[in-house]
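Of the protein chains in this complex, one is absent; all others appear in place.
After this line comes chain A, so read on.
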Amino acid sequence: MYGENYLLNVFVTPVGSPTWGACFLMCSKSSVADGVGGWRDYGVDPSQFSATLMRTCERLVKEGRFTPSSPVGILTSGYYELLQNKVPLLGSSTACIVVLDRRSHQLHTCNLGDSGFLVVRGGEVVHRSDEQQHYFNTPFQLSIAPPGAEGVVLSDSPEAADSASFDVQLGDIILTASDGLFDNMPDYMILQELKKLKSANYDSIQQTAQSIAKQAHELAYDPNYMSPFAQFACDNGLNVRGGKPDDITVLLSIVAEYTD
């Protein structure tokens, strides 16, 4: 993980607990999409919103106040709870939630914004989240704007998140990451790194995740490299090369048999 403003939490329920198995939550700060400046111009600390959203979703998951098959509910409830704060909480955040249902062997996902996940099986990407963008460099985001600025600040409803559910098999690799990874590393490079993953033990997974993040970090600062971000910019008429320095968070997991 590079950078500080990405928040990530992983929950794994103990075996024997009812329905679900694991839940990955990722809430990332994003700049206010008014095309002018950042949240600091409004006197708002940009990391506070995503941190509180994270904590709130975490609490919802811990207290079981969600339906595993519908992770968008976590997002909706989490956002609603943020509005219940007495002190106005301002800022914006993208979010990506992935829930593994141990019993039905399904992955339930929900993504709002430009973070995302990949499911890799047999060296190929079998499922991928879509980046949600309004226009170039303006991802979908949950936000609470200062009063009076509502028309200016982009604010998407939690229901605008992309939801998908699909089956998973033993051996599937699930990679959840912030936009810092996907902007700098195209899928084939990620797959190459993942091929190096030999065993399903904790250390090798940890190592692979770190090497992916490190590589993306290096590419981000390479001024000549044609990153996916640069490619996308060119497609939009902006003549740009190089990586996109950004905070990078990578979470890697493998669907495995439970062993004691």
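Assume a residue touches a chain if its C-beta (ideal position, glycine included) is under 8 Å from a C-beta of that chain, and two chains touch if they have at least 3 such contacts; residues count from 1.
Here is the rule we use: contacts and distances are computed from a predicted model.
**Student:** One chain is missing here; what is its name in UniProt, given the choices "Myosin, light chain 1, alkali; skeletal, fast", "glutathione transferase", "Dolichol-phosphate mannosyltransferase subunit 3" or "F-box and leucine-rich repeat protein 4"?
**Tutor:** When "Myosin, light chain 1, alkali; skeletal, fast", "glutathione transferase", "Dolichol-phosphate mannosyltransferase subunit 3" or "F-box and leucine-rich repeat protein 4" are compared with UniProt, the left-out chain turns out to be "F-box and leucine-rich repeat protein 4".
**Student:** Among A:G38, A:P88, A:G123 or A:G171, which residue is in touch with the absent chain?
**Tutor:** A:P88
**Student:** Can you work out which residue in A:G148, A:P223 or A:G237 touches the chain that's missing from view?
**Tutor:** Of the listed residues, the one touching the omitted chain is A:G148.
**Student:** Over the whole complex, note the residues of chain A touching the chain we left out.
**Tutor:** 59-60, 63, 65, 80-81, 83-88, 146-148
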